[in-house]
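What you see is the complex with one protein chain gone and the rest in place.
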Amino acid sequence: MTRDFRAVGRDLSNWGRWGADDEIGTLNLITPARVAAGAALARTGRVFDLGYTLSSKGPQIGLGGRVNPVHLMSMTGQSVYPDGAGFADDFIVMPLQCATQWDGLAHVFYDGFCYNEVPASSITPQGADRLAIDRIARGVIGPAVLADVARFHGVDCLAPDHGISPGELDATLDRQGVTLAPGSILLVRTGWTRRFTEGSAAEFMSGEPGLTLECCEWLREHDVAALAADNWAVERYPTGDPGAIMPVHYVLIRDMGMTLGEMFDLEALAADCAADGVYEFLLAAPALKVANGVGTPLNPLAVK
Amino acid sequence: MTRDFRAVGRDLSNWGRWGADDEIGTLNLITPARVAAGAALARTGRVFDLGYTLSSKGPQIGLGGRVNPVHLMSMTGQSVYPDGAGFADDFIVMPLQCATQWDGLAHVFYDGFCYNEVPASSITPQGADRLAIDRIARGVIGPAVLADVARFHGVDCLAPDHGISPGELDATLDRQGVTLAPGSILLVRTGWTRRFTEGSAAEFMSGEPGLTLECCEWLREHDVAALAADNWAVERYPTGDPGAIMPVHYVLIRDMGMTLGEMFDLEALAADCAADGVYEFLLAAPALKVANGVGTPLNPLAVK
Amino acid sequence: MTRDFRAVGRDLSNWGRWGADDEIGTLNLITPARVAAGAALARTGRVFDLGYTLSSKGPQIGLGGRVNPVHLMSMTGQSVYPDGAGFADDFIVMPLQCATQWDGLAHVFYDGFCYNEVPASSITPQGADRLAIDRIARGVIGPAVLADVARFHGVDCLAPDHGISPGELDATLDRQGVTLAPGSILLVRTGWTRRFTEGSAAEFMSGEPGLTLECCEWLREHDVAALAADNWAVERYPTGDPGAIMPVHYVLIRDMGMTLGEMFDLEALAADCAADGVYEFLLAAPALKVANGVGTPLNPLAVK
Partner (left out) sequence: MTRDFRAVGRDLSNWGRWGADDEIGTLNLITPARVAAGAALARTGRVFDLGYTLSSKGPQIGLGGRVNPVHLMSMTGQSVYPDGAGFADDFIVMPLQCATQWDGLAHVFYDGFCYNEVPASSITPQGADRLAIDRIARGVIGPAVLADVARFHGVDCLAPDHGISPGELDATLDRQGVTLAPGSILLVRTGWTRRFTEGSAAEFMSGEPGLTLECCEWLREHDVAALAADNWAVERYPTGDPGAIMPVHYVLIRDMGMTLGEMFDLEALAADCAADGVYEFLLAAPALKVANGVGTPLNPLAVK
């Protein structure tokens, strides 16, 4: 039976762990030593880009007011100056969380509070006064591990109602022969990206396999610094719990202070990991410094 | 006397060097081995974020149609669901080159052509058909060197009409005791960022110190993979050459295929380099994968 | 057999009719006397608003890069000042032709020219240098007539492949007992709006009944000043003519200089006209003065 997310959150809370004024949560676990350890995983220098393309053909279908990016040119190949040269220039209009993204710590709250007792009321039309995405400007870079749960089950893509348990994470890492040291970034592959690339945005957004509430404790025990997945919300959706819409979000972001990554394209990276048996790498995934922002688009790079 | 930029461009051209279909230019010089060499420079794991904050208080004053970002919330701390939890969400409207940025290879052209003989006419209102910014999705990450020209001259900020010569680059690197191996990223500090942070956007945009046309050959000889500076256009502006508005842009981007970075905030990094005498580091500076885009905002991370 | 649109356009051309520098075309036909005549049609003062609502639930499905409006609040009921009062404020992002609209005379061109020999090349990324929508700032207001073709046929909505002929326009006006004086605005009802309001955006955009190329001559003979319809492109689409995508647009806008209105919601107005037998009224349909714009959203008012 599913526990109440509030009780889980209370048990796993990181509020105060890094001081009353902390605004970056579990990213504190990526110490300089961990960054250096991450860099040491970039052995051959092969790079994998994990970002979805930002385009009008992206995965958004209007849910929650999110739309796909609108890209417009303000100057084109027509724009030529008297010296015979020209410049092209462009604009973008987009939700900060319309494709590959980090959820900032101000993205989610409940019972009036965000992480570390920051009042939800501090997120106004002018944005987040605290916990804004620019607070993690020096992150996210560090050692990362892929847990390829889809491959563990021998499928291209988990079923939409598949809820990943802590035991599956253990078994997957065990099968892969990799350990998860404290202060690591964990990438979880469900294969769900294929629902978008081989299906459609509507199929992709219709639900998804993902983590269950039980995984929160596991993530706390492993002191995971940041978590990302290849689906659109990390967690299984719908949860099946009528009392909570996105309980994993609530506990991880609001109680544990964990930055969550969504819509990371893990297909090429996972194929490479399966081929060489190496499931750890440097992840360079910097946030844009959007003042008062609650999320950020990005193109994460994995370097093996 | 200043040479004609077209003649310089012809001499230094990289067209065809990496094949007739190449779309990433000098970023080809960052081989996996060079990435690995870059990662090896991340010795202590200290991270410096080089991005300007994206906000309405940014450096744009409307030149060339560029404005500062408009950040708007689509959901705030008010947005609470029946389960007592809520989500905040946000949008951004911005020129892709309004703050810290990479100029893509389709950003500049002359005499009808971009890099590698791509017709300028291929950059339409729908964006760049070739050379788009998403082509460099697996870049930019690699070994980087800071040339702190302002500090070399013992000033916080170079004078606005200061044109940096190849000799100054040599002397600066020499004084710093660092060498520039082929396939490195070069960051040049002029101190001009202070004109914005300690002055105003209008002062910052009124002109700038920077590289001169003569530096192009030096950059070619050193096989620099990408070049970034802390001013808004890399090169001195105005150039003093009535025949060319931005000749360094033309030669580096269009003839040599070099991705240029602008408005990198190098202040904290430079202070650290001066303190420990180490002027080389890993630069993790991924581009957003904007389909058909000609530039990208970013928050580059330097790791020492 | 369908005539070539170029030949039709040549025959019906209004180029030069109002001078070589004219930028408003057939709106010249709405003289002050015609405006006064229009005002005299506002007999009882009953007002009908013909605009579609601007919202994320609008009729756009992404065709031609058009999206529905994005409306975002920059201040809400939360935004309270020290005096206890507050202001709410908002932004919109939208294609200028995403809902009820006027097509400006720079919206369409062929063989390199817009209306009155204005080169198509003058429409750059900076917008229309001539024929821009703000040129019609003093329009569009004048006497208008509704031709309810759907009702003439006794249907709620014409079939999608129904091409309206000049004869049908005559017969409809005749049945309605109304004449069309030179310098009038003509509104044509196909009922197609119901495909959107009772169906979906996708059904609405899948094709449409509308005017055929033969109507152009009829419109010229009647010296119609502006034409609007309740479908999304005035003319039948697809045309069935493999040689021309939107020939009615080409002839009316480019050759005749006629401002076209699309997605006018004529349902309530038409019901009223059927009830009282009065099919003429004042139309007040001002364009927004968008500098260099090629279209404008609007909310036209019909006053009977």
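Here the chain labels run A, B and C in written order, and each chain numbers its own residues starting at 1.
As a working rule, a residue touches a chain if its C-beta (ideal position, glycine included) is under 8 Å from a C-beta of that chain, and two chains touch if they have at least 3 such contacts.
Because the structure is predicted, anything quoted here is derived from the model rather than measured.
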**Prompt:** With respect to the chain omitted from the figure, which of A:Gln78, A:Gln101, A:Thr193 or A:Thr212 is a touching residue?
**Reply:** A:Gln78
**Request:** Check each of C:Asp11, C:Asp49 or C:Glu117 against the chain that is not shown and name the one that touches it.
**Result:** C:Asp49
**Item:** Among C:Ala137, C:Ala181 or C:Ala274, the residue in touch with the chain that has been omitted
**Value:** C:Ala137
**Prompt:** Can you name the residues of chain C that touch the chain not displayed here?
**Reply:** 31-40, 42-49, 51-55, 57, 64-66, 69, 71-77, 80-81, 83-97, 106-111, 119-128, 134, 137-139, 141, 243-246, 249-250, 254, 282, 284-295, 297-301, 303
**Complete:** Those residues of chain B that touch the unshown chain are 56, 62, 65, 67, 70, 73-76, 78-79, 93, 121, 124-125
**Item:** Hidden partner chain, residues of chain A it touches
**Value:** 65, 70, 72-74, 76, 78, 91, 93, 125-126
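To be clear about the criterion, only the chains that are shown with their structure count from here on.
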**Size of the rotation, in steps of 5 degrees, that lays the CA trace of chain B over chain C** = 180
**Asked** For the homomeric pair chain A and chain B, should the interface be classed as same or different, according to whether the shared residue numbers exceed half of all numbers used?
**Response** same
**Separation of mean Cα positions, chain C and chain B [Å, integer]** = 46
**Request:** Provide the list of chain C residues touching at least two other chains, using ranges where the numbers run on.
**Result:** 65, 70, 73-74, 76, 78, 93, 125
